[in-house]
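The complex appears here without one of its protein chains, the remainder shown in place.
A and B label the chains in the order they appear, each numbered from 1.
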Amino acid sequence: MKLPRAATRRRVILTTTIALLSTLVLSTTAPVSSALADQTYEPIQGRGSTWSSGAIDQWRGAVANQMSVNYTADGSSDGRANFITKIVDFAVSEIPFQTNPTDGSTPEQPGTDFAYMPIVAGGTSFMYNLKIGGKRVTNLRLSGETIAKIFTGKITKWNDPQIAGDNPGLAMPDKTITPVVRSDGSGSSAQFSLWMVNQYPQIWNDFCNSGVGCAAGSMTSQYPVFPGAKGQAKSDGVAGYVAQDYGEGAITYVEYSYPLKAKFPVAKVLNSSGYYIEPTASSVAVGMLGAAIKDDLTQDLGGVYNNSDPRAYPLSSYSYLIVPTSAPRGVFTEGHGRTLAAFAKYSLCEGQQQVGLLGYSPLPMNLVQAGFSQIRRIPGGGQLDLDINSCNNPTFKPGDSLESNQLAITAPQPAACDKKGPDQCTTGTAGAPDETPISGSGNGGGSSDAGVNAGKAGAGTAATTAAGGSSSLATDAVYDENGQLVSAAAGGGTAVSAPFTLASESFGISQGLMLAAVALLLLGVFLPPFLSRKLRRSSSSPR
Amino acid sequence: MSAVTFTPRADVRSTPPASGPRRIAPRAHIADRIFQSVAVSAGAVTVSIMLAVGLFLSLRAKDALVVAGPSFLFEQAWSPETGVFGIAAVLFGTVSIALVAMSVSVPLALGTSLLISEVLRGRLQRTLISIVDLMAAVPSVVFGLWGVFFLQAGIIPVSQWISTYFGWIPIFAVTGADGARLTEASAVTSSAFIAGLVVALMVVPTQTSVMREAFSQAPVGEREGALALGSTRFGMIRAVVLPFGRGGIIGGTMLGLGRALGETIAVYMIISPIFTINWEVLKTGSNSVSALIALRYGESSDFGLSALMAAGLVLFLVTLVINFTASSIVARSRSGASS
Partner (left out) sequence: MTTLLPGAPDRTETTEVIAPAATRIAPTRTGITVIPLRDGVAPAERRALSTVTTSSVFDVVGALAGGAALATLLFGWFAPLTGVVGWLLVAFVSFLLIYTVLASFTSTREEILDRVVTVLLGSAGTILIAALVFVVAFTIIRGSEALPHINFFLQTMETTGPLDPIDSGGIAHAVVGTLIQISIALAITIPLGVTTAVFLNEVGGPFARFVRTVSDAMTALPSIVAGLFVYAAVISLITHQRSGFAASLAITVMMLPIVIRASDVVLRLVPGNLREAAYALGTSRWRTVWHVVLPTSRSGLVTAVILGTARGIGETSPVLLTSGVTAVMNINPFQGPMISLPLQVFTFIKSPEPGMIARGFGTAAVLILLVLLLFVIARTIGGRGPGQLTERQLMHARAESMADVARMSARRATLSPLGHDRGLAVPPEPAPETEDIK
């Protein structure tokens, strides 16, 4: 029987479609196999910390020509959980596995076939968004106790005497502080709460005992979103919230690289020698000289918090790569191990060259050396050529002794105006290099690392808005919560604006007058038509 | 006579009752049998996939539910790691966001659907129908983007305005822990109100579509009758269209409600998750089951995952009840009977 034409055509179309599809499938699978043949590195995947993701993203991009490393920054807790379930090749975390948690949570059980390897140092910084008289503050200073009280809800206003005491050069506005904390499980939260547990146990324990959802005397990855605070997910989230216009008055804890990227300032934190220090690469390097490294390479930061060097930043810490030491392990194979080892080597050596620019601090020689021994434990990492002398790391030169750290040696001393006292440096911090004019009672001064900052931020665009002309002159200026100038004592002839929100709840005379005016206006609009109609009707009816 | 001869023949052939359709006794054709079995097995596969989802969720959720017990419904905190967890606060947040969304979207959808079906004619009507239908397909992440980058900042004065002048109504108040009124911009960002507005825009096209569909089916005869009795257009709408389309209104609302409860990304991007019940919708801090899952799934241990499954299961059951209620209401209504 002759096939009808339509059926023939349909069959032809069908065959062509199948042919096209199969060529498509072939063409898509072909590059994979050829690529695998050419390239000795298999793609690997990792998850974890957002704290150190800036550095990892940089390395990932730099080695992309040779190997494909996928990294998802979803928080340290996420990285560790995924490592336990073996669905990633590696994890990145600020804190080790919580095998003996003290806050009553169930222990993490990672097994034994893994190793910690420090990859980068950095400072947990306090990024904030604050304006005085419409001009962004870039030189805020805070003591550790103030910070602890802010993040436990004890200090709620920017003009709190304790903050004002830290900042003699700033007339702090009467504005509510919005502490922005991480809503997901995070290594930053863990490091920050560990610091509070260690340094200000009383404040932390009072906080936890008030029933906000943490255990007294124990650090937590899940920072409680206490009343008055705002929870945001990931480092991106907290930094992003603070950087919004409506984030004015907000402060958060986040790695130094985020305010750099977002072009925002960070608070200088008071160290144990009485200097307010910004978490630059060198001050973190100095701070980390106080860290005690345990056998499994994890850190004990007690010495960092109380490092007596005037250049040290107290909230410095290392971030860790967690690597498997046996294969196969879930998705991890020896082939993946080779990629992971090569990537780890790159990150310890050449990779450290760029981290300073990003807002981290490169690893010192002893940790690179120790990291090498961990790389050798990665299956597939044995045949890698690991020579400390060919390692192009900025903290040491070939032949240096293990303990030396070039960065720490060359770190500048803090400026005199950074010392606790009546003077306050006006130089900007982190991503906001603009100077902040003196508005308080203190005197100004230039910070030594100002130039470093400006260069580091690479920022052409200043995020500040034009200052309200009189604000730098008026010594006794009073600002309302929006940072608007309410009254300026010495600002002769300055226009003083009425604040938007009604100052008092009470129904005053002015309100009554306004209401009467409104009522009159409405009457004026709506009465005439009615009246005219009435009048017309009454005038026309007699006729 | 002929009838007498006819009847036995019918008996012999066992003709089916004359009223019903003729019964077809098909030959057991091989192709037909294959077709039948393929169709049945497709149905079986579909059902098994879906039952697998339901069963798996229930089984995995069991661990957490056994540990939490009935307090799962009443506990506000969420800390499966320490064994203290419940969905009271999370579910409350979910519902409050959905209710805010409904209170904005239902009037808008009702008005727009009446506008399209009753007022507009011709090209404008067709264009509007297309726009609304197209908007129903816009990805939710787009609405989330708009919410975060435009609405969040733009809505602050509105929230402040409402809380200033209507703060005496408890749910519109914005107060701090000590009961004092908050006027800061930061006190009204990341709130259930903002998330609700975004979700409202997301569901309103679907609701409009369903309602317009119902209204457009109102019988012309009844419309003509109402008009002939001298009613105005609104009189006709009130007397004919609205009663006829009641099923559509309820169905559309419920459908939107179901989607609003399950919305993840936009809510995740906007809210500041808290684990306490917050009655003040304008105040910062809310939560939703789906946002909680998106936030915590990765870092959860096995047990934590089980707790999230339990939360997901509760959400599923809630939307299920809403969907079935909606479909039964619509099926019983006049407008819903035809489709």
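Keep in mind that, in the parts below, contacts are C-beta pairs under 8 Å (C-beta built on N, C-alpha and C of every residue); 3 or more make two chains touch, one makes a residue touch a chain.
Here the structure is a predicted model, which is why all the values come from computation and not from measurement.
Q: Would you indicate which residue among A:Ser68, A:Thr106 or A:Thr298 is in contact with the undisplayed chain?
A: Per the contact definition at the top, the residue touching the missing chain is A:Ser68.
Q: I'm checking contacts with the chain that's been left out. Which of B:Gln217, B:Thr253, B:Ser272 or B:Ser286 qualifies?
A: B:Gln217
Q: Using the definition of touch stated at the top, determine which of B:Leu145, B:Ile171 or B:Ile277 touches the missing chain.
A: Here the residue in touch with the unshown chain is B:Leu145.
Q: So that we can see where the missing chain sits, which residues of chain B does it touch?
A: Per the touch rule, chain B residues meeting the hidden chain are 24, 26, 29, 31-32, 34-36, 38-40, 42-47, 49-53, 56-57, 60, 107-112, 114-119, 121, 125-126, 128-146, 148-150, 154-155, 157-158, 161, 201, 204-206, 208-210, 212-214, 216-217, 219-221, 223-224, 227, 231-237, 248, 251, 255, 258, 261-262, 264-265, 269, 289-290, 293-294, 297, 305, 308-309, 312-313, 315-316, 319-320, 322-324, 326-327, 330-331, 336, 338-339.
Q: Could you list which residues of chain A touch the chain missing from the display?
A: Its contact residues with the unshown chain are 4-7, 28-29, 31-32, 43, 45, 54, 57-58, 60-62, 64-65, 68, 70, 72, 85-88, 234, 236-237, 239-240, 243, 258, 261-262, 330-331, 358, 458, 500, 502, 511, 514-515, 517-518, 521, 525-526, 529-530, 533.
Methods note: only the chains that are shown with their structure count from here on.
Q: Starting from the mean Cα coordinates of chain A and chain B, work out the distance between those two points in Å.
A: Averaging C-alpha atoms per chain gives centres 37 Å apart.
Q: In their complex, what parts of chain B are in touch with chain A?
A: Residues 77, 79, 81-82, 152-153, 156, 160, 164, 176-177, 181-187, 189-190, 268, 272-275, 284-285, 295-296, 298-301, 303.
Q: For chain A, which residues are in contact with chain B within the complex?
A: 47, 74-75, 77-78, 80-82, 84, 101, 103-106, 108, 153, 175-176, 178, 183-185, 213, 215, 221-222, 225, 227-228, 230-233, 241, 244-250, 481, 501-502, 505
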